[in-house]
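Structure record follows, encoded as structure tokens.
One chain of protein is taken out of this complex; the other chains stay put.
Moving on, here comes chain A:
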Amino acid sequence: MKKFEDFLSEHPAQWMVGDKEHGDIIMSTRVRLARNMEEMHFPRAASEEDILSVDRDVSGAILDDENLPYQFSHFDLSDKTVVQKQVLVEKHLISPQLAGQNKHGSVLISEDESISIMINEEDHIRIQCIEPGLDFKEALRRANEIDDCLERNLSYAFDERFGYKTTCPTNVGTGLRASAMLHLPALTMTKQMRQLITMMPRLGLVVRGMYGEGTEATGSYYQISNQITLGKSEEEIVQELESIVLQIINKEIEAREAMLEYASIAISDRLNRSLGVLQYARILTSEEAASCLSNVRLGIDLGIIQSIPNELLNKCMLIMQPGFLQQIAGTSLKANERDVFRAELIRDIFQQCGVLNNNNGDKGEDSYDV
């Protein structure tokens, strides 16, 4: 079984590496199911005793089920450090809310990190499945698999009229939130994103930043998810979202083609400058790093930038985040210290990869174990 430390490693999980259709635009798809147990107060109002008993029942049901084709590890978050929890958030294994809450919370994570089950977050149970590329069906199938396993062992809070009972009325019914993580640099540069964001609520969808609720869109990454959870079946919700996502992908492709056609030298200049910043900058804020990495990825997708593998960008995207930076540094860093360390790490990664073929001997004093 994997140890806790293994889940903190900076190796991108499998769902980040995938090589699916439109994989250059849609990074991953995710499905989340919210469930609660009957006759137990929801976590926000539950006693410590109840919370622990929910934790025992849920983790027991999953860990003892021999038919489940996944190997899970269970972690109690109350004895983890702030940085460790932050790293799990940055790997999308737990929510920022679970990392920040004072109440006892825990998580079950599958070996390949594609399934995580949060226990005692806002709801007793939150099942989350991530798939690389655009594959809502598979994500939903796996979430249902876990759900069915839990259902056999626990009694769920369910209302015949209103469906699955959840702490927040915004999740009632299916308890399903499906989301797609999209990289939309061309729509962002051509200012079409703003229109799209204001239009989405009318379609019952929401656009958010990379880390869900209340987060900013950094580096042209957007999370698009369903707002409505009641009155539609799980399949309908997922199909509607998928058809919108496909339309957005096509808009992005059109915008990229138009950009290449009408402003190819300007675009090439802009994207190559970003590569230069990543290779030579001495101070990099997370915003600047994210936007440069986004530009370089676009450069690779458009064939403007060669010789940089996508895995390298994935790795940079992971480790440039505050939690990872501090984990690698082995100490807590202030914001300005992080910006310097971030620049050093990214420079190093690009150098190790042999991107700088004509090495100018400008390597940092220390080498980092990345």
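Keep in mind that, in the parts below, a contact is a pair of C-beta atoms (placed from the backbone, for glycine too) under 8 Å apart; a residue touches a chain by one contact, two chains touch by 3 or more; residues count from 1.
One rule holds for everything that comes next: contacts and distances are computed from a predicted model.
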Protein name (UniProt record) of the chain left out of view, among "Phosphatidate cytidylyltransferase", "Branched-chain amino acid ABC transporter permease", "Protein arginine kinase activator" or "1-acyl-sn-glycerol-3-phosphate acyltransferase": "Protein arginine kinase activator"
Options A:T174, A:T188, A:Q223 or A:Q326, residue touching the unrepresented chain: A:T174
Options A:L8, A:I26 or A:M40, residue touching the unrepresented chain: A:M40
Absent-chain contact - pick from A:L230, A:L246, A:L260 or A:C353: A:L230
Residues belonging to chain A that touch the chain removed from view: 36, 38-42, 44-45, 144, 147-148, 151, 155-170, 172-174, 176, 204, 228-234, 237
